[in-house]
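One structure follows; several queries about it will come next.
Note that this complex is displayed minus one protein chain, with the remaining chains in position.
We just call them A and B in the order they show up, numbering each chain from 1.
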Amino acid sequence: MGILHYLVLSALLFAVGAVGVILKKNVISIFLCIELMLNAVNLSFIAFSRFLNQVNGQIVVFFVMVVAAAEAVVGLAITIALHRARNTLNVDDADIMKW
Amino acid sequence: METLLFCLFGGIASAAAINVVVQRRVFYSALSLIICLSAIAGIYMLLEAAFIAAIQIIVYAGAIMVMFLFVIMLLDPFSSSALQDKKKSLGFIGVLLGTVALVLLYSLLKSYDLAQVPRNMEMSQGGVTALRILGSALFNDYLLPFEVTSVLILVAIIGAVVLAQRRT
Partner (left out) sequence: MIDYLWLIPLLPLAGSALNGLLGKRLSKRAISIIACGSSGAALLVALGAVSSLLQMPAEERHVIRHFFTWIASGDFIAKAEFLLDPLSAVMLLVVTGVGFIIHIYSIGYMHAENGYYRFFSYMNLFLFSMLVLVLADNFLLMFVGWEGVGLCSYLLIGYYFDRRSAGDAGKKAFIVNRIGDVGFVLGMLLVFATFNSLDFDAVFRQIASGTERFPFETGLGILGAIGLLLFIGATGKSAQIPLYVWLPDAMEGPTPVSALIHAATMVTAGVYMTVRCSPIFSRSEVAMDTVAIIGILTALLAATIAVAQTDIKRVLAYSTISQLGYMFVAAGVGACSAAIFHLMTHAFFKALLFLGAGSVIHSMSGEQDMMHMGGLRKSIPITCATMMIAALAISGIPPLAGFFSKDEILWSAWTHGHPIVWLVGFAVAGLTAFYMFRLIFLTFFGSQHFSEEVRHHVHESPFSMTMPLIALAILSVVGGLYGLPALLGVGENGFFKFLEPSLSLAYHPAVAELPHSLEWVFAGASVLIASLGIYLAFSIYVAHPEAAANWGGKARRLHQLLVRKYFVDEFYDAVVIKPTLTGSTELLWKGVDVGIIDGSVNGVGARVYGWARVLKFVQNGLVRSYAAWILLGAILILFYVAMAGH
């Protein structure tokens, strides 16, 4: 089992997440896809950590998780605020800042 | 054995990921994501990162996703009507870009010869010793980011409270 398999899996999950960010219209769905992308990256870090025999990859994943948690908290708070203001969860409705 | 487990977990993860994108109702997307995260935790185990796998289950699938589910439940989880699409071509563009990215990444990854990368022998012993190494690295070399993340969490809490409070 080479590292390539893990990296390809990571790439696949990342691509799926990216498609989802662009495709989905519900704000929370977009957040879920972002979490998916982060996890894909975590996977590749762990793979490298294993195959390079270094602990740094796992440390990075540790921190990524912390940051992802914080980011999810703030993002959901914004979503709640948005829902309260516009009564909508459609990201396309928040388009006032344009030309 | 390893290959089998990899295919198993990998397949579950991929299928769940695709399901996240495909599902129309956000509740089901969230549940799919939980499954995906758990499969990924299994892969972590496969990659001898036991601690991280545990963290993944506890923090990611357990805490973060539950928080997502809370908010989803709070805000209209089962909306049946498809949301308005202001730019219809975006869907097509998204899929296109995703496939291009995937193809590009694959060809790029394949072109590198990763067997030549030097290895560190310390981690060969699995289990507790690996955890010790992780712990000592975390609290010696990476102490500052560690402390900073605690501040980060504090900021996030305060930010969330401020953002989500009711304006009276």
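Please note the rule applied: a contact is a pair of C-beta atoms (placed from the backbone, for glycine too) under 8 Å apart; a residue touches a chain by one contact, two chains touch by 3 or more.
Note that the structure is predicted; figures quoted are calculated from it, not measured.
Student: Looking at B:7, B:104 or B:161, which makes contact with the chain not pictured?
Tutor: In the complete complex, the chain left out is touched by residue B:104.
Student: For a quick check of understanding: of B:35, B:50, B:90 or B:133, which residue touches the chain that isn't displayed?
Tutor: B:90
Student: Which chain A residues touch the hidden chain?
Tutor: The list for chain A reads 18, 21-22, 25, 30, 91-92, 94-99.
Student: For the chain that got dropped from the picture, name the residues of chain B it touches.
Tutor: For chain B, the residues touching the absent chain are 86-87, 90, 93-94, 97-98, 100-101, 104-105, 107-108, 111.
By definition in this document, only the chains that are shown with their structure count from here on.
Student: From the C-alpha centre of chain A to that of chain B, how far is it in Å?
Tutor: Each chain's C-alpha centroid was found; their separation is 7 Å.
Student: Inside the complex, what are the residues of chain A that reach chain B?
Tutor: 1-9, 11-26, 28-29, 31-33, 35-36, 39, 42-43, 46-47, 49-56, 58-59, 61-63, 65-74, 76-81, 83-84, 89-90, 92-93, 95
Student: If you look only at chain B, which of its residues touch chain A in the complex?
Tutor: Going through chain B, the ones touching chain A are 2-3, 6, 10, 13-14, 17-18, 20-21, 26, 29-30, 33, 36-37, 40, 43-44, 47-49, 51-52, 55-56, 59-60, 63-64, 67-68, 71-72, 74-76, 79, 83-87, 90-91, 93-95, 97-99, 101-102, 105-106, 109-110, 114-115, 117-124, 130, 133-134, 137-138, 141-142, 145, 149, 152-153, 155-157, 159-161, 163-164, 166.
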